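Data block below; observations after.
For this view, one protein chain was removed and the others were kept in their places.
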Amino acid sequence: MARKISYQQAINEALAQEMRRDSTVFIIGEDVAGGAGAPGEDDAWGGVLGVTKGLYHQFPGRVLDAPLSEIGYVGAAVGAATQGLRPVCELMFVDFAGCCLDQILNQAAKFRYMFGGKAVTPLVMRTMYGAGLRAAAQHSQMLTSLWTHIPGLKVVCPATPYDAKGLLIQAIRDNDPVIFCEHKLLYSMQGEVPEEVYTVPFGEANFVRDGDDITLVTYGRMVHVALEAANNLARQGIDCEVLDLRTTSPLDEDSILESVEKTGRLVVIDEANPRCSMATDISALVAQKAFAALKGPIEMVTAPHTPVPFSDALEDLYIPDAAKIEAAVRKVIEGTRSAA
Amino acid sequence: MSTHLSPEQLLHAYEVMRTIRVFEERLHVEFATGEIPGFVHLYAGEEASAAGVMAHLRHSDCIASNHRGHGHCIAKGVDVYGMMAEIYGKKTGVCGGKGGSMHIADLEKGMLGANGIVGAGAPLVAGAALAAKIKGTDDVAIVFFGDGGSNEGAVFEAMNLASVMNLPCIFVAENNGYAEATASNWSVACDHIADRAAGFGMPGVTIDGFDYFAVHEAAGAAIERARSGQGPSLIEVKLSRYYGHFEGDAQTYRAPDEVKNLREQRDCLMQFRNKTTRAGLLSPEQLDAIDARVADLIEDAVVRAKAAPKPQPADLLSDVYVSYP
Partner (left out) sequence: MSQILTLTMPKWGLSMTEGRVDTWLRQEGDEINTGDEILDVETDKINGTVEAPFSGTLRRLVAQPDETLPVGALLAVVVQGEADEAEIDAVVQRFQAEFVAAEGSEQATGPVPQKADVGGRLLRWFELGEGGTPLVLVHGFAGDLNNWLFNHPALAAERRVIALDLPGHGESAKALQRGDLDELSQAVLALLDHLDIPRAHLAGHSMGGAVCLNLARLAPQRVASLGLVASVGLGETINGQYLQSFVAAANRNALKAPMTQLFADPGLVTRQMLEDMLRFKRLEGVQQALEQLSAALAEGDRQRHDLRAVLGQHPALVLWGSEDAIIPASHSDGLDAEVLLVPGAGHMVQMEAAEQVNQRLAEFLRKH
């Protein structure tokens, strides 16, 4: 069987393999080496959670600690990308997007269009997202729908170590700017990952569970929560199909529609806030293009329309869990029983 | 006066400045006819800055400009007709009519784009400079921003980053006295923008932007410093724009006769002509010949741009991505 490594190791391995293959790939970010200029080790941290640990010594001069200035180094990564390099910049927490948004929103994303198709900006911005670490409102957001909303960006949210490696290699080789979102609670997740180099294509959702009764569409960490719910529901005789989008831009509309055409029922699960979210986007897509196949209303399981709270008592309520997904599924199933 | 510049270099400098001036003055006229979509920010009056800096650059050096970018584009060698067609929103424009005045770019010429976001070019050229450093070339990267842009955090972050990483990067602050309608002597907290260089550990100078030779010399020193691996510099170029922030700006915030006096007493083209002809470096005939050639060039660009086709409906959806399944 294939070797098992963690999501975090898979990301590190993807970076190492691509840096070895392509000398134009480099890493820049806050503490990506960690320790630059400090009295201790030069790569004391290897990223705030150690994701880039060890790369500094393997690739001298290509793992660059930046001063704490997200506009400065994210913008520098964008600029370097226009000059024939393939920067992988790390925005430590996606919440810091507020600081550097212009360089992504108005620069990287728009160059190709504004410049009449002449610019190529192969930027990867790796960033950590998601609730569950008691990190409160400024270190726990999703923002996936924000990125997905912006034409010119590709948005990737791997759910497994296998996908993390293959999608990151794809992202580095991709010629468009890619926002690569890593859920902080997934870093320790173990999974089978080939030692060899491979890519997972963008825009191809993964059917992580086949089922006939209802379609659960989700992405990122919620894939595992949806699977837990699906397994619980199986004991009650409800057979869920679980679709992991893998990338929200491009979006695999065909697979979503294919599944809903089969099951006639849809629950969308999104860890993000509900308004203008992937959940509403996918619900609208299905309502528009597969309405006739629907046996009843679509349900959405999302975070509430609040910031992420700090106290565990509140954060646990904030994050969609299997029980909420099961309740939503039962609601749809019961509401459509006559049509079943 | 004396200069180490050859007659060819002097003629080229004059031609660049003259092209910018005629290009902008013609746009001023054409914009009033209502035929040009959107809005344009004219560079007339500031020509010595673009020409003086760009005289030291090659295609592989990279610049980033701002909303007032026509002069930088022309001085960096972007095709004048392609620029004019772009400003008219035509398919034959340098950006296919998808960028317009504020987004003219030509990456092959090292022109990383005019930019509609004030200060945004600074981090981008820090990145271009970083790319040169990683690739091991001796290319440099230069950003042009105004007194308004000099107050942007993006510029501060880029200056700090460039200094920390010792990047071959030059920050050119074109201080024309007004950020839109707000005076720089009110909005910039220190006496000179160049004073800020000390805070980022780099040299900073303030120079007269009406004097081509002063700009040329200061830029040459900073670029040489960058090329030889000694890091970034800040140059504050003090100059003035002859037109409003954008075309249609009534400029009620400016003193009466402010522009008239500048044009008559300090104009960069006038000074350049006087100095070079009085010193016997160039003849008035040589410069007149350039004037005539530039007039023809701009006339031709306008006629062709007006006649050029607009983008097709299909162009709306193309060029968002290199590839998108």
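All chains are identified by letter, namely A and B, in their written order; residue positions are counted from 1 within each chain.
Definition applied: a residue touches a chain if its C-beta (ideal position, glycine included) is under 8 Å from a C-beta of that chain, and two chains touch if they have at least 3 such contacts.
Nothing here was measured: the structure is a model prediction, and the numbers come from that model.
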item: Contact set of the excluded chain (shown chains only); value: A
item: Omitted-chain contact residue, chosen from A:I28, A:V200 or A:V260; value: A:V200
item: Residue, one of A:Y56, A:Y162 or A:Y187, that touches the chain absent here; value: A:Y162
item: On subunit A, residues whose C-beta touches the chain left out of the figure; value: 1-2, 4, 162, 166, 194, 196-201, 204, 206-207, 209-211, 231, 234-239
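We take it that only the chains that are shown with their structure count from here on.
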item: Interchain centroid distance [CA atoms averaged], subunit A/subunit B, Å; value: 40
item: Touching residues on subunit A, where the partner in the complex is subunit B; value: 26, 28, 61-62, 64, 66-67, 69-85, 87, 102-103, 106-107, 111-120, 151-152, 154, 174-176, 201-204, 250
item: Subunit A-facing residues of subunit B, complex; value: 62, 64, 93-99, 103, 105-108, 112-113, 115-117, 120, 122-132, 134-135, 141, 153-154, 157-158, 160-161, 164-165, 318-325
